[in-house]
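Encoded as structure tokens, here's the structure I'll be asking about.
Here the complex is missing one protein chain, while the rest keep their positions.
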Amino acid sequence: MIGGIDIVTLVAALMAASTPVLLAATGELVAEKAGVLNLGVEGMMILGAVAGFATAVTTGSPVLGFLGGALAGAVLAGLFALLTQFLLSNQTATGLALTLFGLGLSALFGKGFEGVRPPPTPKLDFGPLSDLPVLGPILFHHDWIVYLSLLLVLATWAFLKFSRAGLVLRAVGENDDAAHALGYRVIAVRFAALAFGGALAGLGGAYLSLVRVPQWTEGMTAGAGWIALAIVVFASWKPERVLIGAYLFGGITALQLQLQAAGYAIPVHLLSMAPYVITVLVLVILSATHRHGAPAAPAALGRSFHASS
Amino acid sequence: MTGALLKIEGLTKAYPGVVANDGVGFEVAPGEVHALLGENGAGKSTLVKMIYGLVKPDAGAMTFEGAPYAPAEPRAARAAGVAMVFQHFSLFEALTVAENVALGMENPPPMRALAARIREISNAYGLPLDPARIVGDLSAGERQRVEIIRCLLQDPKLLIMDEPTSVLTPQEVEILFRTLRKLAAEGTAILYISHKLEEIRSLCDGATILRGGKVVGSCLPREKSARELAEMMVGGEFAATTRAQRKHGATILEVANLSLAPMSQFGPALKAVTFSLSAGEVLGIGGVAGNGQEELLATLSGERPSGIGTVSLHGQDISDLGPNDRRRLGLLAAPEERLGHAAVPNLSLTENAILTGTVRRPLTRNGFLNIGAAKRFAEEIILGFDVRTPGPQVAARALSGGNLQKFVIGREVLQAPEVLVVNQPTWGVDAAAAAAIRQSLLDLAAKGAAVIVISQDLDELMEISDRFCALNEGRLSAPRRTEGLSMEEIGLMLGGAHGMQEVAAR
Partner (left out) sequence: MITLVKRPTPSRGWAFATPVLAVIATMIAGGALFAALGKDPIAAIKVIFWDPLLGPNAAYFRGQLLVKAGPLILIASGLAVGFRAGIWNIGAEGQYIMGALAGASVALAAYPAESHLLFPAMVIAGALGGWLWGMIPAVLKVFFGTSEILVSLMLVYVAQNFLAYAAFGPLKNPEGFGFPGSRNLQQYASAHNPELIAGTGMHWGVVAAFLAVIAIYVLMQRHILGFRIRVAGEAPRAARFAGVLPARLVMFCLGLSGALAGLAGLFEVAGPNGQITDSFNAGYGFTAIIVAFLGRLNALGILLAGLLMALTYIGGDMAQLMLGLPTAAIQVFQGMLLFFLLGFDLLTHYRFRLGRARA
């Protein structure tokens, strides 16, 4: 215990608190590695949150709920892909449109689901492991999505580093014209990367409404999608650093909640600012230290691709 | 010739407003080095893109090894045994050499085995490469090696090379030619695209000449003189540049110990660049692109101000002044990249005249644009420099490379500069426009302005400059008088073979 804050509880809580942004940031990382900047993460997350929630409540199955959330995110990402890859619209503007659209659509679908409790997602049973001191609550006291998110980070890292398809994806993000000249299908690769990114954002959103909160309220992502975008920058487009970034952010959120609970005389609203202020600070520190170094952003990030010949 | 490896008949490809290839036909035999000769815009690139499966022909047929050949995509072309080295490299800067090579192969072996193969092949052909290096850190010559190795690993039957020597020093060209001759001797056919006549005469066994998308002739290049080849290529004689009496005035521009950090992740730094320039003089700066040319232009134009005391004009230190202040003092520039740097693609020619013209021309009043005056300035450029366009309201990107370049050069020349810095003034420009641009630079110098021409085209620099120096890895060699300078000496000034080892087997 330090200043009324229990460190073990904090660490355990930060893993759960980080999971939505970790998922969304991992998905966005893959999309950006393929050279597409999708600023619609917030919109895909919140649509995933409502779709996952509605599916789980209707079917009574949280697993189906998570699938529904992922699907909704992927579908919305498909819309983004359609606009930016086939209709060559500006990626920044389309991403913003996706967020505004997702927020509206989720509010519309969410009518009638407010105040409902979703079916619970149980924590995995690790038997005696859960009772270990310190390690038990930190490592062996979570639901399956937390472990799945870690697995996905690992899989993404391995995919990008070792697989042929991962190499092609990185190549498309570095130099779309050259990849095209070598005969790779730039648009198909980007479409797939975007869909994956959307699915993970949707899954993250569903985790928020089904486990973290757990209920549906309008605008409940509260900027988590934007923070996921910031984490990708923070991570210099490296999956392992996405994990660090997401857990750092989750730690701040968890700490801030515990400070509120611990009854410190800081107004609630000022504490609630903390995650956003700290995200900005981290971006500043990172950008300042990287000023002359290698920012490592994919070279073709945000550019429209049109095969002119 | 019987037993042709590749046979092309009646190949046609049209784009809106232009027929890029019109009934093109020729043959390439196994082990032959065949030149495809033509000016910029003659249709060479479109033709090889069709052979490589990047562009689908509208009409015509190809046969490869006696069988009908119509690759739907580059993958199919590679599978058939066709490999290509691109003019603008199809490389990925942030990836390693081995990863780049793997991307160009159909079924690459595991990375470790591939790295070993790269070492083996690259040494065998005298093009040493470290497979673990990041491509962005390599020189232009080394990057080309990556492309060539990528092709060689596939054991191609036909290797297409699109303008391969434009990025090489004379020594590097020699090494490349040895590699190509060795390949040809082993039975690989090479389709060699170039507009450099001497190269073709020394390397190629046969040549097909394209003009305006059509085959206008074929020949044995060794039996023709460079002048004959040039006339076939251009279709008539073309005017050589002339210049009035060369008389040099007082020193105008002095650059001393100018150093500059890299502008981009993989860009070069400028290291202690020093030279001076007199009125009426043309200084040629040669060198392979990517050795600091862009950086030098940016720092002279004022886009990237340098340290105090490094650049002075008429004895006044201007090193911390921005582009417009320098324009006011008479220092003007024309960057290499026409679309996006020297001109804004989506804006009209009138607006592009405003881009750099407001300081020395009365195109604004109290900060408000005088559109009428700008339009008249644009028309003056169009008329004075023979820019072929319907009018000043046309967007810059609608112009051909040569016409836009004439516009850009004209815009600066008509502002009566005291010093004009141009980078690659005739890159990608047809011969007639290139000659006109060179002439205008000489005329400007004859009127007493000092001109710096940064170019990769050594022939161009020999033709128009009074003194020559080379930019290599950000360092500028001491300027030497152009008269009497040999290609061998120039090559050494350009950095020789960049550490490339000589091929043992001749």
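Labels A and B are assigned to the chains in the order they are written; within every chain, residues are numbered from 1.
As a working rule, contacts are C-beta pairs under 8 Å (C-beta built on N, C-alpha and C of every residue); 3 or more make two chains touch, one makes a residue touch a chain.
Just so it is clear, the structure is predicted and the values come from calculations on it, not from any experiment.
Undergrad: Thinking of the whole complex, not just what is shown, which of A:188, A:244 or A:270 touches the missing chain?
TA: Checking each option in A:188, A:244 or A:270, the one touching the absent chain turns out to be A:270.
Undergrad: Which one touches the absent chain: B:293, B:319, B:358 or B:482?
TA: The one listed residue touching the chain not shown is B:358.
Undergrad: Tell me which of A:49, A:79 or A:145 is the one touching the absent chain.
TA: A:79
Undergrad: Just checking the interface: what residues of chain A touch the absent partner chain?
TA: 39, 79, 82-83, 87-90, 92-94, 96-97, 100-108, 110-111, 218, 222-223, 226-227, 229-230, 233, 267, 269-270, 272-273, 276-277, 279-280, 283-284, 287-288, 290-291, 306, 308
Undergrad: If you put the missing chain back, which residues of chain B would it touch?
TA: Output for chain B: 12, 14, 16, 56-60, 301-303, 322-324, 327, 333, 335, 337, 339-347, 351, 354-356, 358, 364, 367-369, 394-395, 397-398.
Everything below uses one rule, namely that only the chains that are shown with their structure count from here on.
Undergrad: Under the touch definition given earlier, write down the residues of chain A that touch chain B in their complex.
TA: Interface residues on chain A, with respect to chain B: 164, 167-168, 170-171, 174-175, 177-184, 292, 294-296, 298-299, 309.
Undergrad: Within the complex, which stretch of chain B touches chain A?
TA: Counting only chain B, the residues touching chain A are 15, 46, 49, 53-55, 73-75, 78, 86, 89-95, 99, 102-104, 108, 261, 265.
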